[in-house]
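Shown here: the complex without one of its protein chains, the others still in place.
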Amino acid sequence: MEEREMRLMKGNEAIAEAAIRAGADAFYGYPITPQTEVMEYLMETDATARTGMAVLQAESEVSAINMVYGGASTGHRVMTSSSSPGISLMSEGISFIAGAELPCLLINVSRGGPGLGTIQPSQADYFQTVKGGGHGDYKLLTLAPSSVQELADFISLGFDLAFKYRNPTMILADGALGQMMEKIYLPEPRPRMTEYPDWATNGTPEGKERRFITSLNLLPQEHELVNIRLQKKYREMEKNEVRYEMIQCDDAEYVIVAFGIIARIAQKSIELARAKGHKIGLFRPITLYPFPYGQIRELSDNSRIKGFMSVELSAGQMIEDIRLAVEGRKPVGFFGRLGGMVPTPEEIENALYDYFNIK
Amino acid sequence: MAKIQGAITVDRERCKGCELCVYTCEKGVIGMSTTVNSKGYHYACMVNPESCIGCTNCGIICPDGVISVYRVKVEE
Partner (left out) sequence: METKDIIKPENLVYQKSRLMAEKQFNFCPGCGHGVVVRTIAEVIEEMGIEHDVIGISPVGCSVFLYDFYKFDVVEAAHGRACAVATGIKRVQPDKFVFTYQGDGDLAAIGTGETMHACNRGENIVIVFINNGIYGMTGGQMAPTTLEGMKTTTCPRGRDVKTMGYPLNITPLLAQLDGVCYVTRHSVHTPGNVRKLKKALRQAFENQRDKKGTSIVEVVSNCNSGWGLSPKAANDWMVENMFKKYPLGDMKVDGKLVMDMNAPR
């Protein structure tokens, strides 16, 4: 890690720099707080001059996601980033990309909702992201970074997973991660692609069968087969791509389950609680889809563990998946802040004490 | 003096009986068949083949491209 270039960077700019280094071929975006610096950085650093990648500001998020669909259909590494309302506008396009089985990278630097909401961080897009924000049965392999380092590292990982499964990858970040600055080791640059997959519609070479990209089917029998193929793909993801981190769970009696920025704050809460002799641990899902049901279930089988608490910047969404994993073996409490408010470590600590009436 | 003679073939099964070729042919070569294809359409056919000069207008105007046109120069 040490020989890599170390820089103090803002999350949004780390996304942009990492995209250039990941060999992205195109970024099609639209301004929306709190993530506009991604596109600004790409323009400022003149990414096109650096690697030849295309950087284009579209006229709307609807247009941007369809530019991504077009670029993705040619087998290039194409991405966009936006924030909650923009992602809602993109939901039809995202469903089309999943339905046409195209790889691309999406980033949601979430903000308080619903409606125009606020520009502060939120995690209330959880359901929209992992349960499907657009129409039809599709899934987005969703990575949840909780540091600027992970924001940078997940870019090339996100592209690779997208191409591995021919499916969009979503990085679910939030306004805090996007706006905060941290020391990071920059990813190693890799070149843009020069070979493209056989299915890509980039002009069929002589003597080859021409290609086409569509998500349309007139015959339900055919579309069911497409859906079955998609479901098989999602089972593969669930088998191979679950990522999580457990901190101080070996001796924990209570486990906080939290992702993203909350997982950072919760670690301070744990520190404060342990100083008072309370053994608290943290389970941090890194992939929100596929969700680490198995690992949480395993924890809930451990007799030492008396209960879980889901801490979210929402009214309680991930808690449903935690309860699905725990299936009533242990109580699962909840603490959340809404509308862009971010809890202090003490608030989380006290919420835990209240729910499990720990004195 | 050389005379141009033409002829057309019609892919009967693919003709939808829209009759645009009939109206387009200035020589009155094309008419609609009395029988129908498997989709139930009357299809275009040459009713005055000798008048055809192979000008390709019918081929061009046909929305489904079912008409192929042939032309040959015939010495008198």
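Here the chain labels run A and B in written order, and each chain numbers its own residues starting at 1.
Please note the rule applied: a residue touches a chain if its C-beta (ideal position, glycine included) is under 8 Å from a C-beta of that chain, and two chains touch if they have at least 3 such contacts.
Keep in mind that this is a model prediction, so the values were computed, not measured.
Participant: Can you pull out the displayed chains that the omitted chain is in contact with?
Facilitator: Touch partners of the hidden chain, whole complex considered, are A, B.
Participant: Have a look at A:7, A:164, A:211 or A:329 and name the one touching the chain we're not showing.
Facilitator: Of the candidates A:7, A:164, A:211 or A:329, A:211 is in touch with the missing chain.
Participant: In the full complex, which residues of chain B touch the absent chain?
Facilitator: With respect to the unshown chain, the touching residues of chain B are 5-7, 9, 14, 16-20, 23-24, 41, 46, 49, 54, 56-57, 59-72, 74.
Participant: Considering the whole complex, not just the chains shown, which residues of chain A touch the missing one?
Facilitator: 25-26, 28, 54, 56, 58-60, 62-64, 66-74, 76, 78, 92-93, 96, 100, 201-206, 210-216
Following the convention adopted for this analysis, only the chains that are shown with their structure count from here on.
Participant: Can you work out the whole-Å distance between the CA centroids of chain A and chain B?
Facilitator: 61
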